[in-house]
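Apart from one protein chain that is not included, each protein chain of the complex appears where it belongs.
Let's look at subunit A:
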Amino acid sequence: MALPKHASRLERIWHYTYLVICALIFLFLMAPILVVIPLSFNAEPYFTFTEKMLRLDPEGYSTRWYDLLLTFGMQAPDAARDGSWWADAWSNAAWIQATKNSIIIGFFSTLLATVLGTIAALGLSRPEMPGRRVIMAILISPMIVPIIIVATGLFFFYSAISIQDWGIPYLGVILAHATLGIPFVIITVTATLVGFDHSLTRAAASMGASPTLTFLRVQMPLILPGVISGALFAFVTSFDEVVVVLFVGGLDEQTIPRQMWNGIREQISPAILSVATILVLISIALLTTVELLRRRSEKLRGLSPG
């Protein structure tokens, strides 16, 4: 993108204008994510930078909203912070309960989506798979169909089969979230299988390995990065999903997004921003992992030199 030496003056001006435009668009992309981080340390209950904050006065900042996250819903939030205080927080604090629920639902739906999705992707990437195009379209469709339609359909379906009487907690939400996560697993795993060299499996078979052994020792290590990033996508999908939980989740099935949703609708407080900050940090960690996995996968398959 370097400007050639013979560029005319007009071209130079345009080139720098173009760079400025790009910088502004990147700012547009990042600003909302960056702005919540400092604001979550606001000492005042406002959503804007106070004068003290702008002067970088330590008094303008505090961690009170993070503290509120911990204490909100506790029975005795003002007690001395000893062992029993923490036990109280662990079993009563609303956000901690929501986190527990989110993790349980996320874990099981990811497990379901990843196992079923990976096996299916192996089948889908075989050239002899019948009706490949139609089946692929059906399997990807949960990503395309509006979430409100999925939630509406599940609401009727679950009440028709009265799933809440089956005695398995979170079952309805877990199944729904697994469905929503499956397209991501399919997409990432089939992408790693595209460049897969099938002579490797044939070589393994010719040396006497059973199909299972071939899968575990030859195929699996090569597609593992794709499987893990698919799983991460599925987990994030579940971790961030609110509409289905609102429609089919029981009253005690509060998740982080649902708690946030209630917080935003009722009365938005900077405590929401501290949750948002924590979630941003989590997504940075996940993004880094996925990027590293992608590079590793490309290296393994010899697609890039590095």
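Worth a mention:
In this section, contacts are C-beta pairs under 8 Å (C-beta built on N, C-alpha and C of every residue); 3 or more make two chains touch, one makes a residue touch a chain; residues count from 1.
Operating definition for what follows: contacts and distances are computed from a predicted model.
Hidden from the displayed complex is a chain whose UniProt protein name, among "Glycolate oxidase iron-sulfur subunit", "NADH-quinone oxidoreductase subunit H", "Carbon monoxide dehydrogenase" or "Spermidine/putrescine transport system permease protein PotB", is "Spermidine/putrescine transport system permease protein PotB". Of the candidate positions A:190, A:254 or A:297, contact with the hidden chain is made by A:190.
The hidden chain makes contact, of the residues A:69, A:98 or A:176, with A:176.
Only one of A:74, A:98 or A:154 touches the chain withheld from this view, namely A:154.
Among the residues A:76, A:137 or A:216, only A:137 touches the chain that is left out of the figure. The residue from A:36, A:98, A:204 or A:231 that touches the chain not shown here is A:36. Residues of subunit A in contact with the chain left out of this view: 1, 11, 14, 18-19, 21-22, 25-26, 28-33, 35-36, 39, 46-49, 112, 116-117, 119-120, 122-124, 126, 128-130, 133, 135-142, 144-150, 152-158, 160, 175-176, 178-179, 182, 184, 187-188, 190-191, 233, 236, 239-240, 242-243, 247, 257, 260-261, 264-265, 268, 272-273, 276, 279-280, 283-284, 286-287, 290-291, 294.
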